[in-house]
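The other protein chains are all here in position, but one chain of the complex has been omitted.
By written order: A and B. Residues from 1 in each chain.
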Amino acid sequence: MLVNIYSITLSLLSIVAGFFFLRSLIVAFRIVRYFNIDEDSRLQIRLEDEGLLSSALIQFCCFIQLGGTLLFVLAADDFSTVLAGAMCGTGSLLANAYGFPALIVKLVGIFCYGFWIVLHRIDISSPAFPLMKLKHGLLFVIFPLFLLDTSLQILYLANLTPDIVTSCCGTLFTEKGPDGFGPNLAFSATNQFLLLFGGGSLLAITSLFLYKMLSTGSANAWLLRINGTGWALYCVFGLMAIILTISSYVYAMPYHNCPFDMLKPEYYFFGYPLYFTFFGAVFCGVSSALLTWIRANEVQSMVFNYQRNSMKIAFLLSLCFMILAAAPVFFYRLGGTDIF
Amino acid sequence: MIMIELKNVEKQFTVSRNEKVHILHEISLGIKKNQCICIEGPSGSGKTTLLSILGGLYGPTSGSASVDGVKISRLPELFLTRYRREKVGFIYQHYNLLENLTVLQNICLPLVPLGIHPNEQKRRAKRLLDRFQLSHRQEYQVSSISGGEQQRTAIARALINDPPIVIGDEPTAHLDAELSHDLFFHLSTLKAEGKTIILASHDPFVLNHPLVDVRYRMEGGRLSQDS
Partner (left out) sequence: MKNAISRHLNLLDFSLLSLLRNRLKNFGMFVVFTLVVFFLGSFQLFTSSLQFMSDQLLENVPDITIQQMSAGRQINMNGDLADRLSHIYGIKSVTRRIWGYYFDESNGANYTVVGVESPASSFSHLLPEGTDLSASRVIMGEGVERVRGLTGRKAFTLFRPDLSQQGFEKAAVFDPNTRSLTSDMLLMHMDTARSLFGMQADEITDLLVESGNPAEIDTIAKKIRAALPGTRVITKEQIAKTYHGVFGWRSGVGSIALAGGILAFMILAWERASGFSREEKRETAILRGIGFQAADILSIKIYETFCLSLTAFLAGLVLSWMHIAFFDGILFKPLLLGWSVLKPGFSIIPHVTGNDLLLLFCLSVVPYWCAALIPAWRSTLVRADSVV
């Protein structure tokens, strides 16, 4: 166990978030069981109020998890000074089997909380609260994810000992891994550029197209769903491309591929806008696809508005993202050297 | 055209676990837009309770209440609040002012959640302060002004967000004859502006005022129209 101020803070944040989550689960249980908008009992009025509590708590949880994930990455970076062989955050996360899974689960978790908040916003736009039971039922699905997140984090911290020798991003991402993860032929830098910018432009254009369609009134649910699937895939491959290719341009070092170093002041916090635009666009794309399954009449117009706005935002963010991603490549090429 | 409509409204309060009091019985009432009505009745007969239902402070136990076609009788609190802040100016019987704020701050309060800029808030408040002769008291704490001044502050606060419905629960209780005249002068301008006015009062001055279109009498929780 690596006892230091980071691991304590991370655990503290998890405890707090867990407490809030449990509190809102109690509310959720009562709502799923007793909520009935047509009834006029004391319990019903109380449940309507408590429904707002659970949303406040989940929003706060989302906020904590966001901060917690950032802190997790920064902590990994800090641990790299203690762990032999680790030169950056990647190395520390690789020090045992739980580091990267924890990070991935955290990211998925944030996505879920975000989507939950969207559902909540849509729900309370109608006096009938048509999604009340759905969204609170969903909490029972998200909770295991939260538990998984917390346990992975605890396992990661608990199994972190300073004498473990770990590897670093250079060895992870540049040598061909057993699962083919790494720049083997099919995954050459050119292909990645194609995926990142080609796929990105394609998605941006379809999103813009969908926005136009939604603005004029007609929207095909299947188109939105296909678009959403595209965004979900783009999330995986885009992330790979950022790590494998774009990052080395950011650092101007062919074998430095750390996804986290670019969050540091040495690189002018370049990672923050890059990841923000990337994940933001993905979130807009995927969430508006998921909303096509919401069928309640009372909130259709709200769902529709959300989809229209998020298609616009997805388009704009992905544009910004591609400009940001292209900038380091562009400047590096202008500098005269070429890493291909 | 009926703007506010009550149908068979009943109201019960739960006093303790197995004790309920039945306050309003089968109240049906229609109020036209731009009408001024007045409800009289003995103390404890349920006037304030009825006004509270009309003002969206709580819903009836059964029956329906609708305003402009929207059923407010079964609206979740979230939407009831929206109704209160956009449609209603409520002059409470006990004023319900925040004692440790100044007169000006109290009057501006309803504009805070509407997101109106403080300068605009002041501008609107100034007009009302002049109208109700409170300008010289605007920086006073509410706890240090007279009962009549508090009542006028409460009236100004109810009017500041320019609501289409004005509800006054005994609005002249602490006003002298001259100020009551002034109040009715203001109410008549409001009526001329097209607002709907609902009053509850024992004051003969109010009951017999020509501004009042319809008089109702509340007794033991039942409503009847006065001739």
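Everything that follows uses one rule, which is that a residue touches a chain if its C-beta (ideal position, glycine included) is under 8 Å from a C-beta of that chain, and two chains touch if they have at least 3 such contacts.
The shown structure was predicted, so the numbers you read here are calculated from the model rather than taken from an experiment.
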Checklist entry - For the full complex, which residue in A:Leu74, A:Met240, A:Met253 or A:Ala296 touches the chain that was left out? => result A:Leu74
Checklist outcome for this item: Sole touch to the unshown chain from A:Ile8, A:Ala97, A:Ala232 or A:Ala252: residue A:Ile8
Item to check | Contacting the left-out chain in the complete assembly, out of B:Met3, B:Leu78, B:Ala173 or B:Leu207 | outcome: B:Leu78
Item to check | Hidden partner chain, touching residue among B:Thr14, B:Ser28 or B:Asn96 | outcome: B:Asn96
Checklist outcome for this item: subunit B positions in touch with the non-displayed chain are 48, 52, 57-58, 77-78, 81-82, 84-86, 90, 92-94, 96-98, 100-101, 105, 109-118, 157, 161
Checklist entry - What residues on subunit A make contact with the chain left out of this view? => result 3-6, 8-9, 12-13, 16, 19-20, 23, 49, 52-53, 56-57, 60, 64, 67, 71, 74, 78, 265
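We adopt the following convention: only the chains that are shown with their structure count from here on.
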Checklist entry - Could you state the distance in Å from the CA-based centre of subunit A to that of subunit B? => result 50
Checklist outcome for this item: In the complex, subunit A touches subunit B at residues 40, 42, 45, 48-49, 52, 124, 127, 129
Checklist entry - Hey, which residues of subunit B end up touching subunit A in the complex? => result 14, 59, 61-62, 74-79
